[in-house]
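Only a single protein chain was left out; the remaining protein chains are all shown in position.
What follows is chain A.
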């Protein structure tokens, strides 16, 4: 069961979710082809044209160094995708593994899940702040930090589901057929967890955007020279009254992307689990 196969039926009859999905495709295209589409180098300084209003040739205007905001927004999309995918991979791999192993080997689970409980007791942003001060600011570290924050919830979810699955008769039947622990966990239990993992991935992707933007804004996320939507907000906030468009564009991009991701995630979840079917997300 792949995401692509699921998408058409998940989006059928959901206009908002379909628009969200199309927006995400647009962001993905922008990320991939940023180098081709961008009219300017996102790092190129042009002090003469600083704080130019949106128009031609600077579609979104320029920032206080005269850098083209439109080009920076395109490269920001690239960062969005990298941070999102990276965080999802880190969170699902580490959290998923911890949750599954904890549920399967109960003694190990007592130990590991208490660790997860401790991590969950910290507010997510506070934990990210602590971790990022221990590590240095870089793209990879931002991904690791956000990944760890969302690994805890992933571990919880998979822990519960694996506990239920491991008592299913087909697992007993697998044990009876002489399957090893590894084969039971990864060949018999894991395939049953793909759908919830998929839904979890879509929400982590959305939350990772907010988390990354918040970290950038606090000056603790990506290094300041990296063009990202969060960094753009952070750098230009003092020009709010003189050049409000500098905050409007990255802010709008963040909001639209997170909202779209949530809509698509909702649609996926509703489609996979009929118990969640409601009218609100289906409008």
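In this section, a residue touches a chain if its C-beta (ideal position, glycine included) is under 8 Å from a C-beta of that chain, and two chains touch if they have at least 3 such contacts; residues count from 1.
Operating definition for what follows: contacts and distances are computed from a predicted model.
Colleague: Can you tell which of "NitT/TauT family transport system permease protein", "Cytochrome c-type biogenesis protein CcmF", "Peptide ABC transporter ATP-binding protein" or "ECF RNA polymerase sigma factor SigW" UniProt lists for the chain that's not drawn?
Modeller: "Peptide ABC transporter ATP-binding protein"
Colleague: For the chain left out of this view, which of A:26, A:59, A:129 or A:179 touches it?
Modeller: For the chain that is not drawn, the touching residue is A:179.
Colleague: Would you indicate which residue among A:67, A:156, A:188 or A:269 is in contact with the undisplayed chain?
Modeller: Once the missing chain is taken into account, the touching residue is A:188.
Colleague: Using the document's contact rule, name the residues of chain A that touch the chain not shown here.
Modeller: 1, 106, 168-170, 172-180, 183, 187-188, 191-192, 194
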